[in-house]
Structures are given as C-alpha cells and as structure tokens.
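Since the structure comes first, as structure tokens, the remarks are kept for the end.
Complex shown without one protein chain; remaining protein chains in place.
Naming follows writing order (A, B and C), and every chain is counted from residue 1.
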Amino acid sequence: MTTNTRQPQSAWALLADIVGGAASVIKGHVVTLRNWLRPKVTGQYPYRDPAKEWVPKPGYRGDFALIHDPERPGGLRCIACMACANVCPDKCIHIIGQGKGKERHPAAFDIDIGLCMYCWLCVEVCPVRAITLTPEYHNVAFTPQELIRDINDLKARGEGIAEPLLPVPIERSVLQPPTAKKKDVSEA
Amino acid sequence: MPEQEAPQPAAPEAERVPGIEPAFAALAERFGDELVAARKTADGPDFTVAPARLADFVAALRESVLAEPHLFVDACGVERETALEVVYRFSLVSRREIVTVRAHMPKDKPAVASLAVMYPGARWPEREYAEMFGITVTGHPDMRHLLLPEGWVGHPLRKDYVYPLDHPYLAPDPLREDPVRVLGHAPEGEGEES
Amino acid sequence: MNEANVGTTDQLIVNMGPQHPSTHGVLRVALTLDGERVVSADPDIGYLHSSMEKIAERLDYRQYISYTDRFDYLGAMCNEWVFVRAVERLAGIEVTPRCEHIRLLMAELNRLASHLLYFGAMGIDTGATTVFLYCFRERELILDLFEWVSGQRLLYNFLRVGGLRNDLPDGWVEQCHAAMDALASRVDEYDTLLSENRIFIARTRGIGAITAEEALAYGFSGPCLRGCGVPYDLRRVDGYSLYPELDFEVCVEEGGDCLSRHMVRSRELRESIKIVRQVLARLPEGEVNVPVPRRLKVEPGEVYERIESPRGELGCYLVSDGSDKPWRMHWRAPSFYNLAPLDRLCRGHWMADMVAVIASTDIVLGDVDR
Partner (left out) sequence: MSIHTIGVIIKDWLIGLLAGWGVPVELSRLLIEVLTWAVGAALCIIAIMLAALVFIYLERKVSGYIQSRLGPTRCGPVGILQSFVDVIKLLLKEDIVPAEADRVLHTIGPILFLAVSALAYVVVPWDEGGTVAGKVDAGVGVLFMAAVGSMGLIGIVVGGWGSNNKWSLLGAIRGAAQMVSYEIPMLLALMCVVLQAETLSLAGIVEDQKGSIIAWNFLRPWMWLPVVLFLISGVAEINRTPFDIPEAESELVSGFHTEYTGMKFALFFLAEYGNLLLVALIFSVLFLGGWLSPFGYPDPLRLPGIIWLLAKSLLIVLIVMWVRWTLPRLRVDQLMGLAWKLMIPAGFVALGVMCAVIMLGWA
C-alpha cells in the first residue's frame, strides 16, 4: 500500500513495502478465520427456556422487593421510617406510614422505577434491612404508569427473600446488623 | 495517602492575612498589591492575583515557577460568599507540583483577563465559566456560549440562580407535578429531607 | 473561510453530527470542507450537558457518588475513585489496605474496559467492524466481573467514602485471573487486525499530529499526551495510591499522531493486565470499610484531587463550606480538554481523517459536557 506520508525510496523498498503490506493484510485474515471457527459467544434473548436464560449474579441491582416479616403488621419488615425516601437522590420512593411505635408499617409504598437510577442507597440506609434490589431485570413497560411499583407488587416480589441480596455475606458490606443502625434512625 | 495535609481554609479573605511567602518575593516585588496572596501548599504554589493582571502574572510565572514543561490543567469558576473566583491550574510534567492561580472579582461586575492566547486549552473552560457565572473574559477570541444554548438567561452555577421551570426545554415530571393523580394518593415523606 | 479560496471553488459546510455514527455520542462539528479537505472544524458541544456540577451542590457526598458514574460512563470506577479520594482527603479519612487494593484493581479493570472500547471504536471508525465485536466480547469478561462485585455493568456505585459497597465475593479473584489470561491472549489479535495492519497504519500515521508543546498548552492528557512523547502519567508523576509499589511502564510514543495515541493505548492494555495481576497477587486480607458517620460533614476547605483515568487527568475540585454537601464541585474532565483542539488536529486533513482523529482522542461526550 502506498501512503502519502511515507514514500519508499527505491524499487526494492517499494517491493518490500508491498510484500509487507500484503503480509499484514493476510495475517489479519488468519485472525478472522480463527475466530470464524471458534465457538460463538452471543446467545438469544429472551429464551423461552429458563435453563438457557442468562441469570444475573446475586446482588445484581434490578427490580425492587420488600422483605417479608409475618410477625409484623402488614407482613413486611418495613417500619416506614422514610430513610430510603429521604436518601433517594431521585426522590422516586413514596411511602405513607401507619401506626405508631412498634406497630408502624407502610400503608402505601410506591417506587417509580422509571425515575430510579438503581443506586442501591435505599437498601444501604434502611435501618431494618427491609428493602432490596433483586436480579429481576425484565423491567420494560409500555406506559410510565406501569413502571410504578406499589406495595402489593413489591411484597409479591419479596417472596422468599430473607435478607438484602448481595454477592457477599452481609457483614462484608456497608450493610450493618439491624440493631446497630436503629440509633442512627433516631438521629436522622 | 502520603501527600495528605491539613485542609485549606475555604474563605479567601482569611488567606490574605499570612500574605506572601518569602519564596515569592520577586513576584511580589513585580506585581505589588496586585499579587494578593502567594503561599505554598502540599500540592504546590498557590497565588491570588488581581483579575486584570491574571494573564500578565501567568506570563511572569512562565519565567519562574512554570519555567519547566507544564500542562495547562484546568480553569474553573467558584462562587465565594462575597466574591467570584476563577481558579487556573497548571501541572509540572516532571513531578507532582500543581501551580494554582486565582483571581477574585466582585459579584456585580466580574471581569478577568483571558489566558486563551497563551494557552489555547483555556478557551473552552473560559467560555464555560463565563456563561455559568456571568464573568466577562477580556481578550478572549471567541466568546460564544459553550454548553448552554445561545440566549440562555441567567448563570446556572451562581448560588442565587433560579431554575426556569417554565422553560420549554424542561419537561414537567408528572409524578412530581401531581402525585395524587399518578399514584392515587398523596405521598408522605416529601419535604422531610434535610 | 479561507480568503484565497473564495471565488475559485465553493467550500462545503456540512454538519457532522449530532446524529452521526462516528462522533461518539452527541457531538456536532460544523465542518468547512474544500473538496474533501477540512478547512475548519468547529466542535459544538453541550448536547449532553446534565449540570453535574450543579447537582453536586444539592446532594450529600454519599448520594453524589452514583452521579459520578454518569458523566464519563466508560470510566465510572475512576470517577468514583477520584471523588471519594477528594472527600476522604478533606475529611481526613484513611482507608484500609485491602480497600485501597480493590479500588486500584477496579480502576485498572475499568481502564482495560475503556481501552477495549476505544479499540473497537477506532476499528469501526476506520471501517474494521470486526475488531469492535471482538473488543466487546473481551470487554464482557471485565463487565461480568464488575457486575458480580457491584451489581451493575456500567454504573457501579461501588465505592463509598471510607470503603466499598462490599468486599470481593468468593471466587472473584480466580475469575479475574481467568479473565486476564483470556484477555492477554486476545490483545495480540487486535494488534494484528488493527495496529499492525498496513491499511490502518496508512490511515493513522501522520494524521492529527500535534507537538508536545502545543499539546501541553491545550491541556491534552492521558494517552493523547503520552502519544506526543510526554511521559505524563499521574500514576507515576503523582504516585498516588499503591502505584509507586507496582511494576509497570509508562507507555510513551513519539509522533503525536493518531497512530501514536493508538499505540499508547495498545501498550497500556498490556500494562494494565500486568498491574491487575500484581494487585491480585498481593491483595491483603482484612476489613474493607472504616467507620464513617452516616451524614458526613467535612471541614471547610478545598481540595483538588486527580487520578489518571483511561482518558487522562481526571480532576475533582471540591470546595466545602463545612456542611454535608459540597459548596462547589468541579470536574476536570479529560475528554473536554482532549476534544478542544479538534480544529487544530483536523485542519488540512481529509474528511475521512477527521473520524480517525475523533476516535483517537477517545472522547466520551458525557465527559465533555458533564
């Protein structure tokens, strides 16, 4: 190949240039041929077959869920302390609390995941570890209204989840044991 | 962090008290009162000059502190309590030394001498802080708006800037405008923050 | 307009972007062409302006970390790192050794991911589509690591003031080793396909050349500046974090053209793999978090903290008034300064070179506009 920036000085240099250029081009073809024969890395989305579907690692920050506690009113661990609603940078969590003291629980708990940026801060600040993000990533909807998760929805998603999901045991993260954080709540 | 040091006081007024360190006596002599403050920090020298002499001062620095090859790092504006400030940073290539040059301006009619001719890299940041803080940059070859559309009213990074919520570029968010309609109930907890 | 040309041939003024496949986002360049020669190129930015600096003034330090991911979205870990470093320096917080190792690891992995994307983008802009897909394939290995440890693939929100969101999961280190081995064997393939290909060399050698003096005055940094022969790598110049203890080479190429910038990144891929392996080998055990008050208030003061991001000197200028929110927060965004001399780099070259020049500066428009 000739370039306008570097001209070969002699006929032999020109020939060497052509041969070198051709060799570099052919080497590239060897690479693509090798990849042609390698196994393919992409898959099909979405698979109807759950066995083939990509499953995110635990701790993936997808859709929301509220963690259950059958002994509490409302069946949820949440104490409607507003810590998550306050810390949320996007202000996408809307809670209405009910009851006083130990009986306090959310009557309404709405998360607008269309506004949410999945920063995980609500999980981080929750004093009772009542909210979590789940690996569920099928969050598409046709209208903005469908993107609002209400309390029943969040409760249903929390089925079978015992603690906020993380890739490591909770002690090795910024999440602290629930008791330690209760003091913080009264401060805030 | 090895280069950890005690935090610098923020208020620029307080820095004038220690005045100019002896290491920069030559510069002080040359610029007199227009070199407001000069001190050494862990990062490198830090100068405060009169805004009109900023370009001259940096030119003088190129004969002393910035004589080595150096990178034009950054220029930005800061709003202090009583004044607007522009901060220029240069970094030596060979070792860790950041040279900071500041200029304070009154808030009502801020103007500063441009470095854009000496450092072409200063063109864009100067345009940026000019539109963001309403600072007039004298001697700049091209003072169009950089990030904001032409004709934008106000200077967004000023503390007293009011966001034009009725601006056509800003679509209203239905959830925030009328949560009752969207959610079916009034949200609690809004307004409890801070 | 070039006066001499007026009256002889018409100059063509075309809008390159904001919807153009090779402007790496929403960049508009008002191009004046004489035939296909670039007479002037005037970049018009601001389409992605998202008031990052203003937003910082209404959020506390913890909340803002997730926003730092979002301007230079290809170097999110580096953005987080420089921000938490700035806050920690103001607040006088010292992190644990394990935390520092993991942060450095994340930054280097992010550099790998970013450079891989650069390789792909450079390939696709010069017409070699396949390299793009190969690079994405290998980038996936790194994003999988990020996803596992932080829960997201692009916007990690992983670093915290005084620590990390969580420790490394079990088995992560082994997977990281495996990913590095897989990557190291593939980097040569990219070089065969691009860096050593004669067509690619012809497309990039001598194109968009800039001298070291000019580059310094323009505020060029990162691989772009090292491509001009200036050994300015903050990992060595500042020697922050653990970098002084690590063995790696500052990649410098003479020439200042697109090819030099490309070769710097090509070599940095290998250096980063080397760094990651070293850090993995010496990763200490222990806690990752130090106790930090929930509502962190730092002393009044200001700090300019900088690190070497994949794109260059990434600076965080933080002014605090003593409250829990920054008083002023300014990003020294490397892409912003690397894009500014576009006119200088492109003038007189062919229009097709413009694409190579933009690709070789490796800009991220989120980073330019902030």
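Structural remarks
The rule is simple: a contact is a pair of C-beta atoms (placed from the backbone, for glycine too) under 8 Å apart; a residue touches a chain by one contact, two chains touch by 3 or more.
Nothing here was measured: the structure is a model prediction, and the numbers come from that model.
By the touch rule given at the top, the unshown chain touches A, C in the complete complex.
Across the entire complex, the residue among C:Asp167, C:Glu271, C:Glu313 or C:Asp353 in touch with the chain not shown is C:Asp353. Of the candidate positions C:Val29, C:Leu74, C:Leu193 or C:Ala217, contact with the hidden chain is made by C:Leu193. Annotation for chain A: contacts to the undisplayed chain at residues 1-4, 18, 25, 28-29, 31-33, 35-36, 38, 40-44. One chain is missing from the display, and on chain C it is touched by residues 12, 14, 20-22, 36, 123-130, 133-134, 137, 193-194, 197, 199-200, 202-203, 350-355.
Heads up, the rule we're going with is that only the chains that are shown with their structure count from here on.
Chain B has its Cα centroid 36 Å from the Cα centroid of chain A. In chain B, no residue touches two or more other chains. Within the complex, the chain B residues that touch chain C are 1-4, 7-11, 43, 69-74, 76, 78-79, 87, 89, 91, 93-96, 98, 100, 118-125, 145-149, 156-157, 159.
Put simply, chain A touches chain C in their complex at residues 1-3, 5-6, 20-21, 24-25, 27-28, 30-32, 34-35, 41, 56-57, 59-61, 87, 89, 117-121, 124-125, 133, 166-168, 172-174, 184, 187-188.
Chain contact summary for the complex, chain C toward chain A: residues 59, 62-67, 70, 130, 134, 137, 140, 147-149, 151-152, 155, 157, 160, 163-170, 172, 189, 192-193, 196-199, 201-202, 205-206, 288-289, 294-295.
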